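One structure is given here, and the rest of the page talks about it.
Apart from one protein chain that is not included, each protein chain of the complex appears where it belongs.
Right, chain A next:
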Amino acid sequence: MEQRLANCWRLTVNEKKFIESALLSELRVDGRGPLDYRKLNIKFGRDDGSAEIQLGETRVMSFVSAQLVQPYKDRPNEGTLSIFTEFSPMADPSFEPGRPGESAVELGRIIDRGLRESRAIDTESLCILSAKLVWAIRIDIHILDNAGNLVDAANIAALASLKTFRRPECSLGGEDGQQVVVHPPEVREPLPLIIHHLPVAVTFGFFSNENLVVLDPTYHEEAVMTGRMTATLNANGDVCAIQKPGGQGVFQRVIMHCLKLAHVKAGDITSKINDAVEKHNNERALQKIKRHSSSVAVDVCGATATLGGKQNQSHGDKEGSHLDQSKLKGETNFMECDATSSGQVQSSKKDGSSKNFTGGPSSWDPYSECVNSDLLKASLASRGQLTPSKQKDSRHETKPEEPVQEIKTVSAPLDTALTAGQSNEGKTLKDAVKPKNKRKKKTSTNNGN
């Protein structure tokens, strides 16, 4: 008991008087004006849907996850959204581990009301099978450091993590269309949530002097202030929620004034969140493209030297390929190289940029007899699909048409080639190599043609 008494933070009479008298001259202890926010810093984690917010010294972390569940009986077509808050004891000596206290529950409710009542997240798009399966979105908010104004910081964290969250794509399959297939992220790109607008919470503090209103209170100001109000608005000026938990009474004109202020601040914060999310998405996209270009580079390096000779030999070799099917699996790496080389030689010559040429083409020479022309065309189609899009994205290619034309000349097994191509995204050549049986199918159909 004594330890607890000694360890808690205490407010002195001097501090209380000083904070109020400084506010009368429009000064706050950390040098801000009464209506200034502290510095906001938004960082994202490696997983989709994890964000860490720093608002001055207050730190909050948020994580979004999704699960397939049965919907509520009265809303069979809508997904669900739930918010869990954890006030970590490392954030404040007054936070106890275990069941959330009153302020934790209140914080969760404010954020929940802002998102749910305003229908910021499109829950109908989360429905997969009506009355059977929907996505349940769960937001976990962890308070890491309490330096005042947890509500605003936690709200921004929740919004930032919702914007960067990606849920797996699913499709209906099976005989009666009732089976749900959830595609892993390697197979199909996960989808973002549909978010109509961002409801931003803005917290005001009131003091014993009626004219004093403070935005984004710090820990000490929160101990001194006599009343608080949180207004949740979006950048369009729609009021999503207002929370005023007891405390000092305020005049109506003060509330209207606060709502106007909140509108301005909400626009500000929304643009900050959007900028941070965009920057993060761009970085992610660049990382993906870099991975692609490194796998493509290996193709190019191997085959450029042996381009001309291969083509001639492959055409001549259509017949004797069954024996070589066994060898093919090992060589498809090289074979793919070959295929792409024809499509890519022009582009590679133009690029000449940051691709690392690592391979030794000489080791692949002996396998030239085993190249099968149909397989060559198929893989050419798949590779050709990939390269023009990437070229357009990452480099300002002047001539992507040539590879495209190559594709157009190739006819038959485009579907299989397509899926092969799409699954290649982001993986190495080994993944690009389809299992043996598929290759066999293709060759048989090709030979049939």
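Simple rule for what comes next: contacts are C-beta pairs under 8 Å (C-beta built on N, C-alpha and C of every residue); 3 or more make two chains touch, one makes a residue touch a chain; residues count from 1.
In this section, contacts and distances are computed from a predicted model.
K.L.:
Write down which listed name, "superoxide dismutase", "Ribosomal RNA-processing protein 40", "Dolichol phosphate-mannose biosynthesis regulatory protein" or "Trafficking protein particle complex II-specific subunit 120 homolog", is the UniProt protein name of the chain that is not shown.
P.N.:
Answer from the record: the omitted chain is "Ribosomal RNA-processing protein 40".
K.L.:
Out of A:Glu15, A:Asp36 or A:Asp145, which touches the unshown chain?
P.N.:
Missing-chain contact among the listed residues: A:Glu15.
K.L.:
Even though one chain is hidden, which residues of chain A still touch it in the full complex?
P.N.:
Those residues of chain A that touch the unshown chain are 2-3, 5-6, 10-18, 21-22, 25, 27-31.
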